[in-house]
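For this depiction, one protein chain was excluded, whereas all remaining protein chains were kept in their positions.
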Amino acid sequence: MADDFKFYTELIVRYEETDAMSVVYYGKYFVYFEVARTEYLKNIGYNYVNIERDGFYFVVAESNCKYFSPARYDDDLKIFAKIEYIKNSSFNFLYNIVKVEKGENKNGNSKGPDVNIAKGNTVLVCVDNVDFRPRRIPDYLRRAIQNFEGF
Amino acid sequence: MADDFKFYTELIVRYEETDAMSVVYYGKYFVYFEVARTEYLKNIGYNYVNIERDGFYFVVAESNCKYFSPARYDDDLKIFAKIEYIKNSSFNFLYNIVKVEKGENKNGNSKGPDVNIAKGNTVLVCVDNVDFRPRRIPDYLRRAIQNFEGF
Amino acid sequence: MADDFKFYTELIVRYEETDAMSVVYYGKYFVYFEVARTEYLKNIGYNYVNIERDGFYFVVAESNCKYFSPARYDDDLKIFAKIEYIKNSSFNFLYNIVKVEKGENKNGNSKGPDVNIAKGNTVLVCVDNVDFRPRRIPDYLRRAIQNFEGF
Partner (left out) sequence: MADDFKFYTELIVRYEETDAMSVVYYGKYFVYFEVARTEYLKNIGYNYVNIERDGFYFVVAESNCKYFSPARYDDDLKIFAKIEYIKNSSFNFLYNIVKVEKGENKNGNSKGPDVNIAKGNTVLVCVDNVDFRPRRIPDYLRRAIQNFEGF
C-alpha cells in the first residue's frame, strides 16, 4: 500500500480529534501530516526547531487530502511521508495514512491488512522568519533529503 | 475578488487558531470552511442539524486549500462560499477567504482593499448516518441549492 | 442567571468543537473563555493585539471549569465574562456560559429560559513578552477595568 515510502510515524487517535459523527474530523488529518513532517525531518537528522533558529520558517502554500475510510477514537494510525521533489525554495511532501488492525489471530498473524484512511500532500515554502519572503532551502537540508529519497 | 459568490460569513481569528509563527495554523482554514458550510445551508433555509436528524451525514471526500497571505490573531475574515455543482450523492463547495481591513481613513472610506488569504474546496458526499453508504441528496435540499446558485 | 455580569459575547458551536459523544469537547470551553476575554477587552476600549505590541503577554496561571449541561453542534452560546479582581500583575476572569434557546413561542417570547452550560475562571498574569517575567499591569488598562467593573 505504501511501498515507496521509506518513512512513517505512528500515532493513536485522540478523543479530541473526533467529532459528532464519531470519526476523526476532516481537518485533523492535516495535523497528522504535520506530525509526520516533524518526525521525517528528525529521521534524516534535522530538527525543525533548529531550522527556525537558523532564521527560516517552512510555510504551507498548498494542502490537499483525499479521504477513503473514517478513522475513529483510539485507532492506531501509520502516517507515511516522503518528499516528492525539492525546488529552490519549495518542496512537496506526500502522505499516506493507514489504520493498523489491532491484535493477532490464532496463528499469531495480524488480524488483517491495513486500511487506507487518507492520503494527501503539502507544498511547503522556505521563507525568512522575519518578513516571510522565500529563501533558498539550506543546502545541508537539501542534500539530506536527496540522500534519503535517492534523487 | 469574490464577485461570483452570493454568500459569505464572517469570523474573527481566535488566539487558539494561531501557532508559533504567529499566524493561523494551516489546518484551521478547514474549520473556517466548515463554519461557512453551516451558515450557507442556514442561509438557503436548511440546518445541518436537521439533515442529520433525517438520517444523513455529509462527509468530506476531498479537501484542498491554497494559502496566499497569513491571517493573524484578531483579524476579521470573510469566508465566501458557493456550491459549484451537485451530483447524485456528492457536491462541491468552493471557498474564498479574505481579510477585511479594519478602520477607516480620513475620508470615511475603509483603509484599503480586502487581502486574499486562502481559497479552497471540499467535495462532500451525502451518506446514510448508520452505515456511511452514499445516498441521494434529498430533493428539497437539491432544489434549494439550485435555486440559490441558479443552475 | 448571570445578573452580575456586565458583558457577554455570543458564538455558535462549530462541528469541529464536538466529539464522539456528540457534545462539545470539555477542553473547548477554554477556547470560548479566550474569545470572551478578547471581546471583553475590546469592549472596554483595549485590543489585546496592542497590549502585545506594548511588550506584554497575558499568560494563564490557572484555569478552572465546571460543566453543568452539554452544549452541542450549532447551539447558540452566550459567554458572560467579568474581571473579579486585579492585583499588581495578575487578575481573575470569571465566565458563565449559557445556551440560548432558539426561536420564539406564539406570544413572541423566547421559547424558554437559558440553560446553564458551564462556568469557570482563569487567573492571568501580565508578563514581559521577551522573558515571561511578571510585570505591573499597565495603568491605562487597570483604570479601564476598574471603571467598567466599578471597583
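Labels for the chains are A, B and C, by order of writing; each one numbers its residues from 1.
Assume contacts are C-beta pairs under 8 Å (C-beta built on N, C-alpha and C of every residue); 3 or more make two chains touch, one makes a residue touch a chain.
Bear in mind the structure is a predicted one, so any value in this text is a computation, not a measurement.
Touching the missing chain, out of A:Val35, A:Val100, A:Val115 or A:Ala144, is residue A:Val35.
From the options C:Phe5, C:Tyr57 or C:Phe148, the residue with contact to the chain not on display is C:Tyr57.
From the options B:Tyr15, B:Phe68, B:Tyr85 or B:Phe151, the residue with contact to the unseen chain in the full assembly is B:Tyr15.
Annotation for subunit B: contacts to the undisplayed chain at residues 15-16, 18-20, 22-23, 25, 27, 72-73.
Where subunit C meets the omitted chain, the residues involved are 21, 23, 26-28, 30-31, 34, 57, 59-67, 70, 122, 129, 132. Considering the complete assembly, subunit A touches the hidden chain via residues 12, 14-16, 31, 34-35, 38, 47-49, 73-74.
Operating definition for what follows: only the chains that are shown with their structure count from here on.
One copy, subunit A, sits rotated relative to the other, subunit C; on C-alpha atoms the angle is 180 degrees to the nearest 5.
Look at where the CA atoms of subunit B average out and do the same for subunit C: the two points lie 26 Å apart.
Taking the mean of the C-alpha atoms as each chain's centre, subunit A and subunit C sit 35 Å apart. Residue numbers of subunit A whose C-beta contacts span two or more other chains: 23, 27.
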